[in-house]
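Below is one structure, written out as structure tokens; comments come after it.
Missing here: one protein chain of the complex. Every other protein chain is in place.
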Amino acid sequence: MTLAPSRDSVLPDRITNASLRSFLGGVGTVDEVMTHRRVAELATRSIKKDSKRAALLTAVRMMDLTTLEGRDTPGKVRQLAAKAIRPIPGDPTIPSTAAVCVYPNLVPVAAEAVAGTGVRVASVATYFPSGQLGTPEKVAEVEHVVSLGADEIDMVIDRGAFLRGDYLAVFDEIRRIKDACGDLHLKVILETGELASYDDVRRASMLAMAAGGDFIKTSTGKISPAATREVTLVMLKAIADFADATGVQVGMKPAGGIRTAKDAIRYLVILNETLGAGWMTPEWFRFGASSLLNDVLMQIRWLDTGRYQDPDHFTEA
Amino acid sequence: MNRLDVRKTYKLYIGGKFPRSESGRSYPAKSTDGEVLARVSLASRKDLRMAVEAARQAQAGWAGLTGYNRGQILYRIAEMLEDRHDTFVGQIVAAGAKPRAATDEVSAAIDALVWYAGWADKFAQVHGNLNPVAGPYFNISAPEPTGVFGIVAPDAPALLGLVARLAPVIVSGNTAVVLASEPSPMPAITFTEILATSDVPPGVVNMLTGSTEELVPWLADHGDVDGIDVMGASPQQRKRLQEGGALDIKRIVGLRGSVVDRSPQLIGAFTETKTVWHPKGR
Partner (left out) sequence: MQDTSKVTDTTPAKTTGATIDLPGDWRYAPSRQSSAPVTIADRYGLFINGGWQRPASGEWFPTINPSTEETLSEIAVADGADVGRAVKAARNAYEEVWGPMSGTERAKYLFRIARMIQERAREIAVLETMDGGKPIRESRDFDIPQAAAHFFYHAGWADKLEYAFPGIDPKPLGVAAQVIPWNFPFLMLAWKIAPALATGNTVVLKPAETTSLTALFFASICDEAGLPPGVVNLVTGAGETGAGLVSHPDVDKVAFTGSTAVGKRIQADLAGTSKKLTLELGGKGAHIVFDDAALDDAVEGVVNGIFFNQGHVCCAGSRLLVQETIHDRFVDKLKRRLATLRVGDPLDKNTDVGAINSRAQLDKITDLVESGVADGAEIFQPRCDLPERGFWFVPTLFTDVSQSHRIAQEEIFGPVLSILTFRDPEEAVTKANNTPYGLSAGVWTQKGSRILWMADRLDAGVVWANTFNQFDPASPFGGYKESGFGREGGRHGLLAYMDTGI
């Protein structure tokens, strides 16, 4: 029997905090040691030559090139957009990144800068990074950001509510923000550095997916640790189980702390051997990063030329 | 007129009961100068089979008792043995020993039981330990009883040899099928009467009297015997027991050392080491 994909298929008929608690109680647990072991094993994959080039180009295409600083200016964002559109000036073989990711204020600037290039504009919202405000205000912020012209919204979950067991509050908030997003892609940031264990990461992943997140994302980048390969593996496995249970495909975005091409390739290996071909595209996997791009570009040049590169030959965004 | 004494019938001890040999056979136990002391059962291969069955049946339950509990039962055996000290001295003297030697032997047997009784809730601490592995794992090794042991009890000293070989077998939770001293079977049978009244669960110790030569091949080749203590066997019998043991990788104990060894290592020889790993994670 084939059923239409539906997130509801994993949810209780009547959604209450108790019924959500019982749903999350059934999503299973994660063994920390085995998770680390598997990540270590996959880190020994030796990616060379053409497969390395393919991975690096894929990584560029998957990148949400990000600047999230108080001192961001329109000028800075325009530079970032230019870098996203054409990472190496004059080299059309290097693809554009998936998106630029900015604060709400700068969405109009970014949208104008990337217009017509295929590069999307992602904006953080929901009182990023802490999310410490009421749901109505967060919804209002998201509605505003949508009106400014963002293509994608990166929200943060209410970690306090999650950790005190108020799953209904977390769930409702995501639902309402998803409603406010309309057709826009919603990425739900779990801020895994603030969740106590991989079991919590798995539960938060399931809750975010069930509530309507199109992507789940590790971190704001403002908390350490940000993305780790281990936490990414845990989330990818949750995505696999969610797809199995509902037929709904959810994307993944590790963000923060991914700085080297080697790192990026290791993430792609984990993705490749956990979710495989169906997720190996920018539609379903993103890197949230700022300094990663240049290292990836340097590595591509090294493959091209066989010579180690000087960072000064790669533009700062 | 002298009162006619009532003689005891010396029977086998299987599964907590005292049957005669199913074969209906018996043989005379004699003193060193040839006097017939009693007729005792001449156990058959079928008796051995039943003894192994009883031992197997009793094993999980016996091993499942706490060490504290098994220790008290072994101590109880010592108490009962002390109580019948003179009976054993009489039997050992009747078989030809000097009274002083017989007294010492019985005392030593009692003391050995007390010594092993105290090990019941300690040997695992001596034989087991945490293993400091190079990784995030809890890793512990602990001894467990092997299962059913056959014991070829030494011909002499008939009581002390029996006790010294039996106690380290059962203290950890093994059960035993014992081939008693063929020339001096009476202390062994009297000892089973003590076992029967010392809270030792039926089947934990099963005693066969008879021809060691006849029973050794059946014990050696029995598929449900996990190990054999060959200390009391002749060189030829040892070889036969080792050959039979090779059919199913039986543990062969008693190739070295002496009849009256008393060592925690001996308890260890009748156990298996189990190592359990578990990750340490959040």
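Going in written order, the chains are labelled A and B, and every chain counts its residues from 1.
Note that contacts are C-beta pairs under 8 Å (C-beta built on N, C-alpha and C of every residue); 3 or more make two chains touch, one makes a residue touch a chain.
All values reported here derive from a predicted model rather than from experimental measurement.
The hidden chain, counted over the whole complex, makes contact with A, B.
Among B:Pro157, B:Pro187, B:Gly210 or B:Gly245, only B:Gly245 touches the chain that is left out of the view.
Touch with the chain omitted from the figure is made, among A:Ala18, A:Met34 or A:Ala196, by A:Met34.
Per the touch definition above, the residue from A:Ala18, A:Ala54, A:Leu133 or A:Ala196 contacting the chain not shown is A:Ala54. Mapped onto chain A, contacts with the missing chain fall at residues 1-5, 9, 28-31, 33-35, 37-38, 44-52, 54-55, 58, 237, 240-241, 243-249, 268, 272-273, 275-278, 280.
Considering the complete assembly, chain B touches the hidden chain via residues 126-127, 129, 131-135, 137, 139, 141, 226, 235, 238-240, 242-243, 245-249, 251, 253, 255-257, 261, 263-266, 268-269, 272-279.
One rule holds in what follows: only the chains that are shown with their structure count from here on.
The centroid of the Cα atoms in chain A and the matching centroid in chain B are 69 Å apart.
Residues of chain B that touch chain A in their complex: 135-137, 279-282. Remark: chain A residues 31-34, 36, 196-199 touch chain B in the complex.
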